[in-house]
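The following block contains the structure, expressed as structure tokens.
All protein chains but one are shown in place.
For subunit A:
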């Protein structure tokens, strides 16, 4: 009977483990995977540099403290205050953009959202693909559109790096409402397409980190917790086995 229990328990755990990646795969909703790696500290550092050079002008990370960034990204206070903090905030304060909310509404039609939790709300794959899918569209108020998030109010902040993309419509169809077949690089940027993809992957990894800083530590702690529980469970099994010997003998 005990063997039967153990095998069914093992089966249950096996199913749980097998189900986890399948469930996790639901996050992306058919978008190509970002390939972002939140455990790659160098990638997080490069992503942070991109964020503070190109994004923080409009977007806040209102739950992220500069001091926590330094600790988690392996940077010194000096490095963070000199290279990442352009808002004049103190080291222990959070990342708040200086863009006036009312003006932003006038300029873009809506206030640029806080991005701290964007990776948890929309998913890393969304961020990565969104950043790669801007194209010129003169019919839009700010002149940009996006295939991943059609009619987004946001212009491409990274156009100097990526270059300018234009939409290619299927033959015989044109105009603002025509479906987009693919995007084509019209004017080269300062980065090659591969370099740009790597850069947006870094930026995505950084936003994945800001969405859940605990992700950096929970897995390494989890390994030890599971090892402890496995040992404990084994001892409890032996204890149970010992206690139950007489029940099995006496029936």
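Here is the rule we go by: a contact is a pair of C-beta atoms (placed from the backbone, for glycine too) under 8 Å apart; a residue touches a chain by one contact, two chains touch by 3 or more; residues count from 1.
Note that in this section contacts and distances are computed from a predicted model.
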item	value
Protein name, per the UniProt record, of whichever chain is missing from view ("Glutamyl-tRNA(Gln) amidotransferase subunit A", "Putative aliphatic sulfonates transport permease protein SsuC", "ABC transporter substrate-binding protein" or "Cytochrome b")	"Cytochrome b"
Touch criterion as defined above, residue of A:82, A:105 or A:218 at the omitted chain	A:218
Hidden-chain contact residue, picked from the options A:101, A:168 or A:232	A:232
Among A:45, A:97, A:116 or A:162, residue touching the chain not depicted	A:116
Full-complex contact with the absent chain, from A:49, A:68 or A:140	A:68
Chain not shown, touching residues in subunit A	1-2, 4-5, 8-9, 12-13, 16-17, 20, 22-27, 63-65, 68, 116-117, 120-123, 211-214, 218-219, 221-223, 225-226, 229-230, 232-233, 236-237, 239-240, 243-244, 246-248, 250-251
